[in-house]
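Please read the structure below before turning to the comments.
Note that one protein chain is taken out, while the other chains of the complex remain in position.
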Amino acid sequence: MSHEADALGLPPGILAHHFSSLARQNEAMRLGMWLFLATEVLLFAGLFTGYSVYRFQFPEAFAECSRHLELTLGTVNTLVLITSSLTVALAIHYARTDRRRAAAICLVITLLFALSFLGIKAVEYAAHFHERSLPGKYYAYEAVKIPGAAMFFSVYFLMTGLHGLHVIAGMSVLSWILRRTLQGRYSSRYYTGLELGGLYWHLVDLIWIFLYPLLYLI
Amino acid sequence: MSESGPSGRPTQALHPDDRHDQHAHSALPYFAVWIALLFFTALTYLTGKQHLGTWALAIALIIACTKSTLVALIFMHLKDSSGTTRLVFVTSLIFVGLLLFFTVSDVATRFRPATPAGAPFGTERSQPEGLLEHELPE
Partner (left out) sequence: MRLSEADSHALAGASAVPTYLHDGTTVMSWLNTRDHKRVGVMFLVSVILFFFLGGIFALLLRFKLLQPGPFFVDALGYNRLFTLHGIVMIFLFLIPSIPSAFGNFVLPLMLGARDVAFPRLNLASFYLYLAGAILAIWAMVQGGADTGWTFYTPYSSTTATQVFPVLLGVFILGFSSILTGLNFIVTVHTLRAPGLNWMRLPLFVWSIYATSVIQVLATPVLGITVLVVAVERVGGFGLFDPARGGDPVLFQHMFWFYSHPAVYIMVLPGMGVISETVSAFSRKNPFGYKAIAMSSLGIAFVGFFTWGHHMFVAGQSTFNAGAFGILSMFVGVFTAIKVFNWVGTMYRGAISFRTPFAYICGFLYFIVFGGMTGVALATTSLDIHWHDTYFVVAHFHFIMVGASVMAFLAALHYWFPKMFGKTYPEGWGLVAASLIILGFNATFIPQFLLGNFGMPRRYYQYPEHFQALNVASTAGATLLGFGFLIILIYLAIALKWGSRSETNPWRSKGFEWLTASPPPTHNFDETPTITQMPHDYRTHEPGGVIRVA
């Protein structure tokens, strides 16, 4: 097995001893990451369930509160995440075609996009705190005073909050693979680790693709 | 006899990355998907602002699903992945659907007076919105 690693010119420590070949290991890593993504999908599914139930029961409140969200900021954030997905896909593309510098630059750009997402989200949250459109018992928003309004914001904060935590986690993952890229670990012979990090980031984007219309465009 | 890759399996069965093919890998699909995603975002923004009532949710979900499919297939390389990984992803979606179906069907078919106060088809709201009575400042 180590002779395969040597033959491929891989850095040491990439091919684990219990795998019969690098292809097997790659397959295992990909399957493992997709299984993990499946668990993340189901984690958010719980919140989407809460959303569905309460939107069904309080349609007016949800529609009204949605109209009071900052649609422009939400849309900008959507574009930011979509573009960050592009840049991370490009990073992988450059790594597997042996353009290490370009890959690293793309990862840095992705991180910057991620940071902007969080920044914009912070601005939105600050606005909510200011106008008291807060979850549950803290709700005191003057503009919308119908039943279910507080529930909308409970759901909103839970969903965007959990998503935000995943953006932060995604940034740690991106930083980690950026470091590995700069160390020269990824090349056309092996870039699975980079690919897995990219997969996680795409999931963060996927979740937002659903959050955006469901929260901002009711 | 087809060529076999490093694991001894036929080349076609391998993930493209493990084939060590010589063909150039293009970044064009990624840009194409990005443009498509921008387009669909604009579409959902415009249709969303119309507040189309009953159809709004369906349209929004269809667009979101289209965008997700593009991200999953192209950005996340599901198109090139093994059947197992595709099955994993699809299965997770099926179970999300299952959870959503039975919870929404519950609230949708429930005995009317058993709905929370303030719901459009329930009885009078029993509590003021926001702070509860005992939480109001003195």
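Quick notes on this one:
Per-chain numbering from 1; labels A and B assigned in written order.
By definition in this document, a contact is a pair of C-beta atoms (placed from the backbone, for glycine too) under 8 Å apart; a residue touches a chain by one contact, two chains touch by 3 or more.
All figures in this text were calculated on a predicted structure; none of them were measured in a lab.
Taking every chain of the complex into account, the absent chain touches A, B.
Considering the whole complex, the residue from A:Ala150, A:Leu178 or A:Leu206 that touches the absent chain is A:Ala150. Of the listed positions A:Phe117, A:Tyr138 or A:Trp208, the one in contact with the omitted chain in the full complex is A:Tyr138.
For the chain left out of this panel, the touching residue among B:Phe31, B:Trp55 or B:Phe102 is B:Phe102.
Of the candidate positions A:Leu43, A:Val123, A:Ala143 or A:Ile168, contact with the unshown chain belongs to A:Leu43. Summarising the interface, chain B meets the missing chain with residues 84, 91-92, 95, 98-99, 102-103, 105-111, 114, 116-119, 126-127, 132. Hidden from this view is one chain, which touches chain A at 16-20, 24, 27-28, 31-32, 35-36, 38-47, 49-50, 53-54, 57-58, 135-138, 147-148, 150-151, 154-155, 157-158, 162.
The criterion applied here is as follows: only the chains that are shown with their structure count from here on.
Each chain gets a centre from the mean of its Cα atoms; for chain A and chain B, those two points are 13 Å apart. On chain A, the positions that touch chain B within their shared complex are 4, 20-24, 26-27, 30-31, 34-35, 37-39, 41-42, 45-46, 48-49, 52-53, 56-60, 63, 71, 75, 78-79, 82-83, 85-86, 88-90, 93, 96-97, 137-141, 145-150, 191-192, 195, 198-199, 202, 205-206, 209-210, 212-214, 216-218. For chain B in complex with chain A, the touching residues are 5-9, 14-15, 17-18, 24-25, 27, 30-31, 33-34, 37-38, 41, 44-45, 48-49, 51, 56, 60-61, 63-64, 67-68, 71-72, 74-77, 81-82, 84-85, 88-89, 91-93, 95-96, 99-100, 103-104, 107-108, 115-120, 125, 129-132, 135.
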